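Dropping the structure in here first, questions after.
One protein chain is absent from this view; the other protein chains keep their places.
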Amino acid sequence: MKKTISSISAVATLAALFVMPLQAGAKEMTDEEVTFGRKAGNCLACHMIPGGNLPGNIGPPLLAMKARFPNKADLRAQIWDATEKNPNTIMPPFGKHGVLTEKQVDQVTNYIYTK
Amino acid sequence: MKKLLITALSVFSLTAQAGFMDGAHNWNNGSSDPFKSAIKAAESGYKANLAVNMAWRDTGSMIKEAKKLNAAGKTAAAVALANKAHHQSMNATAQTALAESAGPRF
Partner (left out) sequence: MKKLITAIAGISFLVGMASADVDSDQKAFINYFKTAFPNVEFADYTNGVYSLDEGSRSQFEEILDGIPPYEEAVEKGGKEFVEFGLNKCAAFKDPAAARVKHPYFDEATQKVVTLEAALKACYQEQTGKKLGSKKGKIARISAWISDQAAGEKINVKVEGAAAQAAYDQGKAFFYGKRGQFNMACADCHVYNAGKKARADILSPALGHTTHVPMYRAKWAGLGTLQRRYGGCLKNMRAKPISAQSEIMNNLEYFQQAMSNGLEITDARYRK
């Protein structure tokens, strides 16, 4: 009996392990959550962004992005791999190094582009 | 009919791959066991990174996790994760060449 219970609980634990990542993936993060989240874009670590608390000042404030990047694809490319334009930059290549998924890079681009 | 079947099958497999790869390149070099070749590539890349002190934080645990997934029969997920680990090691290898000659910019 005891054995049955423990094997059932083992199966349940295993099942939970495999299901959990799926559920986590299923819960969509908003564009803002991806941009601000410390375990996602964490853009505030270095950039002032209107609406974000406790920003760093390592990079420039993210303002007037439409004026600075008339072509939105250029902004996306900068987030995806900033070393392309400046090999010395401290900015992590978020897309190239897989810090964010392609979709998350899109989300950050969309969010920042409204600023 | 045969042709149609092949097309349908290859479309299916491509879609499946694209889904699992998460946009990453498919590093499988055509061996009969896709996991074996994927994990081998990841492991040898990671080992080379370790030897020159350039390994990334998560590559080792990704390799471990990929092996667990494979053992649990989740081959597709295991291959995808092994490919991700390999991708990390390739990026670390690219960094190594630059880091070797790094110096002050002043």
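As written, the chain order gives the labels A and B, with residue 1 at the start of each chain.
Heads up, the rule we're going with is that a residue touches a chain if its C-beta (ideal position, glycine included) is under 8 Å from a C-beta of that chain, and two chains touch if they have at least 3 such contacts.
Please read these numbers as outputs of a predicted model, since none were measured by experiment.
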Report task. Could you please point out the subunit B residues that touch the chain left off the display? Result -> 50, 53-60, 88, 91-92, 95, 98-106
Report task. Tell me where the left-out chain touches subunit A, residue by residue. Result -> 44-46, 54-58, 83, 90, 92-93, 97-99
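FYI, only the chains that are shown with their structure count from here on.
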Requested in this report: Could you pull out which subunit A residues touch subunit B in their complex?
Outcome: 14, 18, 87-88, 96-98, 101-102
**Report entry** Contact set on subunit B toward subunit A in their complex
**Finding:** 22-24, 72, 74, 84, 87-88, 91, 98, 105
